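Please read the structure below before turning to the comments.
Only one protein chain is missing; all other protein chains are in place.
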Amino acid sequence: MTDPYSLTVNGTDHQVVDAWLGESLLYVLRERLGLPGSKAGCEQGECGSCSVIVDGSLECACLILAAAAVGCDITTVEGLQPGRGDFTTVQEAFIAEGAVQCGFCTPGLVVALTDLLARVPHPSDLEVREAISGNLCRCTGYGRILAAAQAAAKAASDE
Amino acid sequence: MTILSPTSIDEAVAALADPAIQVLAGGTDFMVEVNAGHRRPDKVLSLRHIPELRTWEQLPARDDPAHVRLGATVTYTDMLQPDLAQLLPALAHAARTVGSPQIRNAGTIGGNLATASPAGDTLPVLAALEAVVEVASPLGVRDIPVATFITGPKRTALSPGELIVAVRLPLLDGHQEFRKIGVRNAMVIAVASLALAVDTRTRTVRCALGSVGPGPIRATEAEEWLAGTIDWDRPAATTEAPDLAYFGRLVAGAAQPIDDHRGTAAYRRHAIGVLAERAAAQAFGAGSAA
Partner (left out) sequence: MSDIATTHATKGTIGENASRPDGGPKVRGEFAFSGDLWADGMLWGRTLRSPHPAARIIAIDIAAALRIPGVHAVVTAADLPASVNYGLEWRDQPVFATDVVRYVGEPVAAVAADHPEAARQACEAIDVQYEPQVPLLDPAEAAAAPPIHPDGNVFRQLTIRTGDPSARGPIVVEGAYEVGMQDQAFMGPEAGLAIPADDGGIDLIVSTQWLHNDRLQVAECLGLAPEKVRLSLGGVGGAFGAREDVSLQIHACLLAQRTARPIKIVYSREESFLGHVHRHPARIWMRHSAEADGRLVSFEARILLDGGAYRSSSYHVVANATCFSAGPYKVENALAEGIGVRTNNPPCGAMRGFGAVQVCFAHEAQMDKLAEACGVDPVEIRLRNALATGDRLLTGQVIEGTLPVARVIREAAALPLPPSPEIADPMTRPGGAGRTADAAHVRRGIGFAVGFKNLMYAEGYMDGSAARCRLSDGLATVTCAAAEVGQGFVTLAQQIARTVLGVEDVLLAPADTSIGSAGSSSASRQTWMSGGAVEKACQAVRAALLQHVADRHGIDPAQLTITDGRVTSTDARDSIDLAVADAAPGVVFEEEVEYHHRITHPLDDDGQGDAHVSLVCAAHRAVVDVDPDLGLIRVVQVATAQDVGRALNPLQVLGQIEGGIAQGLGLATMEELTLRNGRILNPSFTDYLIPTALDMPEVLATLVEEPEPGAPFGAKGVGEPPTISSTPAIVAALRAATGKALNRVPVRPQDIALGDGE
């Protein structure tokens, strides 16, 4: 067991007690902090379903040792804040454009595209494809996800 | 079980006096092993919170030629930033082929070296540029050339208690590039990769190969042959197609590929020759701009 430690997730400090040292941030988020929105799809950083933003940088929570993330500012899909209404522009676009099927990859893609649009407000199709090339989706073939990315970029610039 | 997250290199090096401690940088290799149950750490030294390891600087020529010194936890994404990418274009090419954006944000140059995978994407670039690895221990700092740092597949010259703190890469004048073959168009482990760097000052060509041997391989015979055929006073667009093809064959001959589930030895040898021919064509063939 590790000594108790504290993680800052979505602006809130969470105590982690009685954890095994080898636990990933993904495991701690899901099983200890009650934040199962980040998904465990491969635990090798190959699917992107656990994408979170750590100190402003998009990373896979499965590849972060939880105990080493003390002092980091962690944002998960649960922490994305809608400007108004129930959904962020990216989330809204996913629903409207039919980008959701089984939905397992969806939280990771929503986080990845939120990160992209914060850095590149008007990405080209190729920029979107490269930005989400680490987020595997098996249902959609990405077509509606790419459409959602452009719709979200447009909605954000219209606001 | 403990975790140490020092904020300075000195503290980190001091912590390495404990032989049981395992060093964690970007986590992109380390955590794959932990998650799979292949690594069960009792004590971990995390480098995440050491700001000086995440910096890089350009050092002008003095005793040494001009070079760039990259801290060990400089990430692949850092290597893609324009100011660094224009100094080290082949390294930036290689960094862009590493995994996914998420992996590039986390993975580090020091981690790529310490893991020493035969498919490590930056390793051919480091080998071609003859990078030097700075290693610190309680006894002090020593330099290890990349060629001797990597001693085999996933094996390095790093001794217990030593920490990679930086990598120094020379700034060369001349064409540089990196090409990598994978079966998928993104996020893929290299089946074969190649770095080519031209140094017009010393009139040398450096060519290193990845994923076709136990570690990065320098194709020295091919390098010397090509350097000897080039008109160095007018290097661009002076090399004929048959010479480019011959260079490709020499490079293919330097490879030591194996069959595995990612590709066959025969394909790897063929493909590395094609990459070499193409890279040389970019540097010296018709239409090149070296």
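Letters A and B name the chains as they come in the text, with residue numbers starting at 1 for each one.
Note that in this section contacts are C-beta pairs under 8 Å (C-beta built on N, C-alpha and C of every residue); 3 or more make two chains touch, one makes a residue touch a chain.
Just so it is clear, the model here is predicted, and its values are computed rather than measured.
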| item | value |
| --- | --- |
| Sole residue of A:28, A:105 or A:153 that reaches the chain not shown, by the stated touch rule | A:105 |
| Candidates A:9, A:74, A:137 or A:151 - the one touching the absent chain | A:137 |
| Interface with the undisplayed chain - residues on chain A | 20, 22, 27, 30-31, 36-44, 46-47, 49, 76-78, 80, 86-87, 90-91, 94-98, 100-107, 110, 126, 128-130, 132-146 |
| Touching residues (missing chain, whole complex) on chain B | 35-37, 93, 96-97, 178-191, 193, 261-264, 266-267, 270-271, 274-275, 278, 281-282 |
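By definition in this document, only the chains that are shown with their structure count from here on.
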| item | value |
| --- | --- |
| Chain A-facing residues of chain B, complex | 1-3, 5, 24, 26-28, 30-32, 34-36, 39-42, 44, 46, 48-49, 77, 99-103, 105-106, 186-187 |
| Residues of chain A defined as touching chain B within the complex | 1-3, 5, 20-22, 24, 43-46, 48, 51, 57-60, 62-65, 67-72, 112, 130-131, 133-135 |
